[in-house]
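Here the complex is missing one protein chain, while the rest keep their positions.
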Amino acid sequence: MKELQDLARTLLSDGTVQVVIGWEDGPTGARPVFVTSPEGADKLIFDTRCVHNLATFLSPRRSHVARLGKAAVVVKGCDARAVAMLLRESQIKREDIVLIGVRCGGVQKDPASKEPLTAATVADKCTGCDVREPHLADHVVGELPQAPPNDDARERFIEELSAMPASERWEFWQTAFARCVRCNACREVCPLCTCERCIVDKTQPRWIEPSAHPAAIMAWQITRAQHHAGRCSDCGECARVCPAGIPLDVLNREMARILQIRFDYTATDDPEAPAPLGAFRTDDGQEFIR
Amino acid sequence: MNVYEPYLMTIDDVIDETADTRTLRLRFQDESVAESFDFRAGQFGEYSAFGAGECTFCIASPPTRRGYLECTFKSAGKVTSALRDLNPGDTVGFRGPYGNHFPLNEMEGKDLVFIAGGIGLAPVRCVIWNVLDQRDKYGKVTIVYGARSVGDLCYKRELQEWSERDDVTLWQTVDPGGETPEWKGEVGFVPTVLEKAAPSAETACAVLCGPPIMIKLTLPTLKKLGFEDDAIYTTLENRMKCGIGKCGRCNIGHVYVCVDGPVFTAAQLAALPPEY
Amino acid sequence: MSETRFITTQALAELTAELLAAGTRVVAPAEAADGAVDYQVISNAKDVVLDERMPRRSLRGFFQPPTEQVFTWNRTDSGFSLKPVDLSTEPWVVLGARPCDAAGAAAIDAVMNGEPKDDLWMRRRETVTVIGLACAAMGPGCFCELVGKGPADTTGSDILLRPAQGGYIVEIVTPRGQAFVEAHSAKFTSTDAEVQAPPKRYDPAPMDRIEAWLEANFNDEFWQELSLRCLGCGTCTSICPTCYCFDIVDEPVGTSAGARRRNWDTCQVGLFTLHASGHNPRPEQTNRCRQRIMHKFYIYPHRHDILLCTGCGRCVVACPTGVNLPEILTGIAGRAGEDTTMGGPA
Partner (left out) sequence: METNTPQPAGTFEPRMVAFVCNWCTYTGADLAGTSRLTMEPNVRIVRLPCTGRIDPLFILKALERGADGVIVSGCHPGDCHYTSGNYHARRRFAVFHDLLQFLGFEEDRLTFSWVSASEGMKWKDIVDDAVARVRALGPFRGYDREAVAGSELAGRAA
């Protein structure tokens, strides 16, 4: 923690950056904080409650944050994947940001949790983590903790769903989607929803109706998942924010699995990696085409 | 009938004002509504293009001419484009009248200065005709109207009519570069022409409507001519959905444009937070 | 009206079953498919959950559904027809409304019942009997006392149930509540049971001073600080018992028919105020965060003399980045020069 605070203090006092985006201990658990003066660096923390993906504050849509000036962002190894995607899609420039990587041994499902990290409390995204040591960062701080406890509940759930007859799967998703109120919170928190005008906000023509009826909800959820295929960094913020508790991360995770199986692609923190849906192979599988 | 259910109206006439601005003349389909419908100059309505949605415009025709309503709009979004695609005989919806109005009673006996830019003439035109239809109640009438180019001037036939009247002083202007070889009016921005027209501010009111930049630059000129802030009236627009103070989006501070406006004095505007 | 009665847990379940048997629509907290508690239309009295779990979303959706039809229209060769939605509503019951949710709906009445009356909202309000349930414990985000309410506040309830040994002490709040108890008098007994003092966490904040500060400080740097961590997701507004802003949209089916619908909307997204010209009076998250606080604690009280917040605390828990209303209110109170000893979470 001191290492992180010292680094932030140095970056701010020597003018390398104007703001450090990290975590602080808020009234209800860890939360994002914007440190703009060296004195404020003492606020910075990193522990297992730091579940948020701070890369979302780098999105060009957040002009009120950009106004603060050049930013250093504290990222876990997994968050760096979202940064890599922003770089890959030319949403940000590498030289405009400083990345402070934190070595991470997993985070909680709930940033307010005071429980020790166990298989029951660990975030789904931490299962099978291979980026405890962040890449892409300009500075890496902290000791390398133990690997997070594995809880493959989400993976098992996906397998269970896949094994169901299609009609039961349809029923499951229809029930979950029926709670959707089309608030678009999943879009707003997403670090990779960078479109200046989202397809659901377009009215000429109106591709996706704004109401909360099944046709529109399905169209939105399918489109959201489709637009994130090969882009999603699996930070799980969409599922965490959903006021209706729709397991959107399950959908994203399944998309990742599809990309893995079909095109041997996994989410990466390499900003140079080719985008799977921007490329093709002449021998791509086409067993579903007649 | 719930509050969001519009009256049905038939398009009687379609008038193209400019390349992208159009006036619709509308008639209530229900005779009894047509007879009882009343409004005041400055009020607005929610116009429906069924299938596309609703859009907010002032009522551009004067309350002194009964039996029809007119609205003038520029094609900008989904609804205005859909309205533009309609033809005489088609059905549109109308909810209204909503909002406050210009205090024409208080203006009686006074000189009136109307200043408008571009499509901002629409709400002002409503007041102008209201005044001209009751001409003896008011003092001198001066109109300063500007647009980017000659092609962008709205209500061209009416401008002609006003220019021919003895009891109206009309100053027309276009931005530099917007004139044609035949153009007989002024060339220059509205504040400059207003200064040249130099209407007396004594026992006078100004009614001002146009793009934000024009309003911003014209207010100092009006002050220079001696107009007090509470003798200058303008009309605001904000995105609206309900028009009746329920949907929660058109407020500027604690003022809701749809119920407390759209007509404000410059003094009231100066007291509002800069969020419009 | 401060008459009290008693109803046993068993009698309450029987009463619920009777209401259902009579075809009355009953809304109460119940477990959703994913295990969380939501207010739902109940089909079996056994499903009602009257424990300490706060329903995930407020009651708002039952007075103003996320999507509701206003009218449908049809264009045929013989002309154009418009069919408004049927406004008739049978009497219905909300059982187990949290005091904050009951008060939230009552707060919204102020705007919806003003001229011209919003009949889509009021028809559901005018036909409902709200049976409130006082809270026996504070949830993680609760701050009802801070905004002058409390775990046993009766605002918006026709009857308030207060948990007691073996059942509930029944506080009759309104004539409608009185009528309801009389109609089911066999289920209620008289009582002299003591009412347990509700749990306490906060002292009330100086709302008048907060309102005055908000009115005077539209351009304070506070708004910039406050909005930085806000992602503009609007989750706070879609679970809120007092948020009511809506959008009206047309959804055509083909070219000759369609529906106009009213949907929930949120001040937290840019599209809310975006003009067709591209101009946006609230272009950044800073403007939108300010709007939310202003609306709840200055604009609405200024216009209707009611706070647009009942302290349910859902936004505190749900905010993905920890934006915290009690902290904001305390901060504003501090700025307003109040020597505050409001205390923090117990």
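General observations
Labels for the chains are A, B and C, by order of writing; each one numbers its residues from 1.
Everything that follows uses one rule, which is that contacts are C-beta pairs under 8 Å (C-beta built on N, C-alpha and C of every residue); 3 or more make two chains touch, one makes a residue touch a chain.
Just so we're clear, the structure is a prediction, and the values are computed from it rather than from any experiment.
The chain omitted from view is touched by exactly one of A:D25, A:E89, A:E155 or A:E254, namely A:E254. Residues of chain A in touch with the missing chain: 161-162, 164, 166-174, 178-179, 181, 199, 207-209, 211, 213-216, 218-219, 222-223, 225-226, 229, 251, 254-255, 258-259, 262-263, 276-282, 284-286, 288-290.
Criterion: only the chains that are shown with their structure count from here on.
Chain A and chain B have Cα centroids lying 49 Å from one another.
Computed from the mean C-alpha positions, the centre of chain B lies at a distance of 39 Å from the centre of chain C.
Our note on geometry: chain A versus chain C, Cα centroid distance of 31 Å, whole angstroms.
Those residues of chain A in touch with two or more other chains are numbered 206.
Among the residues of chain B, those in touch with two or more other chains are 77.
Chain contact summary for the complex, chain B toward chain C: residues 1-6, 8, 48, 50-54, 76-77, 80, 91, 93, 212, 237-239, 241-242, 244-254, 273, 275-276. Those residues of chain B lying in contact with chain A across their complex are 77-78, 81.
Looking at the complex, you find that chain A touches chain C at residues 26-34, 52, 56, 62-65, 68, 111-112, 175-176, 179, 181-186, 188-189, 201, 206, 209-213, 237, 240-245, 247.
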